[in-house]
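There's a structure below that I have some questions on.
One chain of protein is taken out of this complex; the other chains stay put.
Note that the chains are named A and B in the order they appear, and that numbering of residues resets to 1 at the start of each chain.
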Amino acid sequence: MNGAPIGGISGVMDYRIKLDIFEGPLDLLLYLIRKNEIDIYDIPISMITEQYIAYLDAMKSLNLDLAGEYLVLAATLLHIKSRMLLPVHEEEGAEEEDPRAELVRQLLEYQAFKEAALDLNNRKLLDRDLFARQEPVDDIDDDGDSPIREVGVFELVKAFQRVITERGGDFTMEIDTETMSLSQRVSEILDLLNEKRTLTFDELLGREFNRRSVVFTFLALLELMKMRVARAFQQAPYETIRIYLAVELEGTEDHEGAENDY
Amino acid sequence: MKELKTIIESLLFVSDIPLSIKKMKELLDDVSEADVAAAVRELVDEYSRREGGVFLAEVAGGFQFRTADISTPWILKLRGGRPASLSQAALETLAVVAYRQPVLKSDIEQVRGVDVSAALKGLLEKNLVRVVGRKDVPGRPIMYGTTKRFLEVFGLKDLSELPTLRELNELEEEEPFD
Partner (left out) sequence: MKELKTIIESLLFVSDIPLSIKKMKELLDDVSEADVAAAVRELVDEYSRREGGVFLAEVAGGFQFRTADISTPWILKLRGGRPASLSQAALETLAVVAYRQPVLKSDIEQVRGVDVSAALKGLLEKNLVRVVGRKDVPGRPIMYGTTKRFLEVFGLKDLSELPTLRELNELEEEEPFD
């Protein structure tokens, strides 16, 4: 630490305190606009850019992590500033947009949501300002027909992630939306096969005849054949392909400890 | 009808989530929704007139008993925990989700000007925000919306009870740039 003048430190500290309360570059910009009592529709870009960059410098001098978003807005401000300096050609482009327009729109929008957030916070919140009776502790679980408590897919994917990470790296197969589209198609085909016992490829495709559905139906069928769940037969080249279940579901007495009605 | 009101009061008392008129009608045999609604109304009025430690609030599409403001410090003491509160980042993110739903993460980031991953995750974990589906555009990004729990926590009957966004309307009316 070198002997920086007291005033300098307190000035910097002032910035630091302020930075802690900013929610991002737009928030900082709104603060500067309010502090300078500026009309948001007519922002003096040079002055605001200067002040904005001064805050960023203060952040850097304090070795605070400077989120990239702050720098992006600095660049935007500098860009607007340079565009403002260009002479306006009144004759040709009379309808040319104010270089600040997009930024102003963004600021107003952000300000509106900031107010909405404040409104939300000013409401009487459950478990903060008022209370209801808590959930009774007796958790009746595993009653076949009781409804299921609201649970989101977020919890489901988290549960899956937990299982995968606990078991180490041997199950890190990437699951993406394509995989899930394929699973969806596989499950639909199995439904159809269980119902009708046999189907042609054309019947599988149904009426939905776009490229995506043809590809997924084909891939799903390959998957089922690879898994030895379905079989496909063709009498001769170019003839209709018939698909069957490899093993009939009926008469399955072994339910692997899981009694059910299927 | 005294009996109906009594039963409804008991049901509302034991339930830990708001009960809708419809749900109560289902539980009670041979009673019309109108009768249930009338009994609930009477209870709401009674508790409101009484100005006691408990009142009946209409939230999240149903009704729920809640405590009076004045008791909050002592309840917190009884429960021995700190009051549940949300950070500014969480509140702003929640506001965007509430007003713009179904909304993409990238839309929220566009509005707030910052990365919202952590805030969004916190809201999902608190069950205030949920995944509502995917948008039918390349990449099929996830869309987010608010939950019933959001209405319950913020004491809203439904989403239409949210105040309108003032400045946005102003902006659209004025059209200062074109």
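We take it that contacts are C-beta pairs under 8 Å (C-beta built on N, C-alpha and C of every residue); 3 or more make two chains touch, one makes a residue touch a chain.
The structure displayed is predicted, hence computed values, not measured ones.
Across the entire complex, the residue among A:S61, A:Q161, A:T200 or A:T240 in touch with the chain not shown is A:Q161. Only one residue from B:V14, B:A34, B:A84 or B:L159 touches the chain missing from this view: B:V14. Across the interface with the omitted chain, chain A contributes residues 65, 67-69, 131-134, 136-137, 139-144, 146-164, 166-167, 171, 174-177, 179-181, 183-184, 186-187, 190-191, 193-194, 227-231, 245-249, 252, 254-260, 262. Against the chain not displayed here, chain B makes contact via residues 3, 5-15, 27-28, 51-54, 65, 67-68, 70-71, 74-75, 77-79, 105, 115, 117-118, 120-121, 124, 130-134, 140, 142.
Please note the rule applied: only the chains that are shown with their structure count from here on.
Between the CA-based centres of chain A and chain B the separation comes to 22 Å, rounded to the whole angstrom.
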